[in-house]
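The complex appears here minus one protein chain, its other protein chains still in place.
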Amino acid sequence: MHGICKSFGGIEVLSDISLTLQPGERIGITGANGVGKSTLINIATGFLTPDHGWIQLNDLMLTNCPAWEFAREGIRRTFQSSRFLQTATLEEQLFQAGHTPEYRNRLADLLHDSSLQSSLHLFPDEISLPVLRKAEVVRGLAAQPEILFLDEPSAGLTADELHQFGTFLNQKLGGQTALVVVEHRLDFMVMITDTVMEMKLNQELQVRAD
Amino acid sequence: MDTLQTSLDGLMIGSTYALIGIGFALVFGIMRRINLAFGACLLFGAALAIYLEPWLGWGVWGLFLVTMVGAALASAYVERLCFAPHTKRTQSMTAMIASFAIWMQLDEISSQMLPQRTHAYHGLEMPTFWLGEISVRGDQLLHFCMALVSIMLLYVLLYKTHLGLLIRATADNPETAYLLGVRVPWLGFIIFLVAGILGGVGAFMILSADGYVTPMFGMWSTFKGLLAMILGGLGSLPGAVIGGLILGVVETHAGATLGAEYRDMVTFGLVFLVLIIRPGGLMGVKIYRTESLAQERI
Partner (left out) sequence: MDPYLASVLTNMTLIAFLAISAYLVLVVGEVSFGQQAFFGIGAYLTASVTVLADGHVIWALLTAVVGGAAGTLVLGLLTIRLSGLYFAISTLCFAELLRFSLLHIRFTQIIDGRKLGPDGPEGFSNIRWIFDNHYDVTDFLLLSATCLTVLLLLLFGLARSRLMLRARMVGNDPILAQSQGLNPTRYRLGFIALSGAVAGFGGGLFALFNTHIEPAMFGVMLGVHALTYSIIGGLGSPIGPLIGVVLDIGLLESIRQLAAYRMIVFGGLVALFLVFRPEGIISHRLVARLKRQWGSRHV
């Protein structure tokens, strides 16, 4: 993305934000509350349209496309509240996205984790949050995305659970998938990313020296 | 001259549509809900009035009172059963669906009270006034004044009382109002009551002008009120008034030029066009935008 600006009702939330990702690159984005992290993710995944600037994935210009096209092209995300259909089992939901044998194999590999296996036949509201977060990641990765965005995954997790989640991520992430984590838990971000950038109001993203 | 006469007639009937439209707009503007049982509530009030007439025998003003009270009571009942249990933002459809179930119920109850197809609903015997070649029926003029008074009273309630301030604050931004400590515990109940009263006045106006009531009145008034509200902009009170008046005038002209059969068609067509081209109507654009954005919030 380049030169992204976004205003809401006269308040400029993002001004001239640019970000470039290499395949497999892992970065974290942190910042105080209200600085525009959610807006950034929403724009980057197509759920909001920027006022100015453009978004490009390889050769494709995605700026004004609807969110589902972003997803189709390989930009996947998780949500702060781990969105799942409440009236279908985890298994049904994970397997609905693809029917090819390759997809099934990929999914089976990703699911190679005891807590997920035992929850497959449950409904999302019967499953604990750490497992749901993992399931969301599996859902995203099964699609072999170009970029996976994580939206505040640490919310609601204890330090132990967060650590476990980080290990899980490191295990499952393939080399080709870029990762962008929007978070405020630095320890977690350092564990799973190579670079951490900081967002401040009305400024460009800057790399944190530490 | 004919145009003027038609327009005047249209304004007369439009004022009743305005009152019913306000009933819908109050509920949508403040609670973001549509009460589909509203017309049926009005029918219930009228049916109750007719049903009790032999016992009470108060004449026309008795009919007026009972219609208004009956409509208000029915409206309150609908609020308690269909709207109070579903207050979350995501439950607006559930509430609407419950309200049309009660629409069916109230329609049936009213039919039981009005066993014949048509029942006389007495109006006021009043002279017709003439201004040059334009005629105005005396009773319709009185009704128009009643509508005016009702709207002014509503205005006073909303803009000159403390309760009205709280209502408007909640309508404008429910979450913030709640956070700021604005608590109107019976807000929904009050709104529905007020809507029922206003609708009752409107129902009385139409029925006494026509001189009869049929069980179809429930559906008919639901349509008219909805259409008035949509034309003026969903949720906007001034919009509902203007929408009602416009509806009355357009409808009367359509009836005069194209004939009675095409009149309703023109109305629905107009409203449908408004919905697909400018869903916010004349004055409800802000509400439409907020509703759409709220659905997209992540």
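So that you can tell them apart, the chains are marked A and B in the order they are listed, and the count of residues begins at 1 in each.
What we mean here is this: a contact is a pair of C-beta atoms (placed from the backbone, for glycine too) under 8 Å apart; a residue touches a chain by one contact, two chains touch by 3 or more.
Remember, it's a predicted structure, so these values are computed and weren't measured experimentally.
Only one of B:Leu8, B:Leu73 or B:Ala101 touches the chain withheld from this view, namely B:Ala101.
In the complete complex, the hidden chain is touched by one of A:Arg72, A:His112 or A:Lys200, namely A:Arg72. Summarising the interface, chain B meets the missing chain with residues 28, 34, 81-82, 85-86, 92-94, 96-98, 100-109, 112, 219, 223, 226, 230, 234, 261-262, 264-265, 268-269, 271-272, 275-276, 279, 288, 291, 295-296, 298. Residues 45-47, 66-68, 71-72, 76-77, 79, 83-89, 92-93, 95-97, 99, 121, 123, 139, 143 are the ones on chain A that touch the missing chain.
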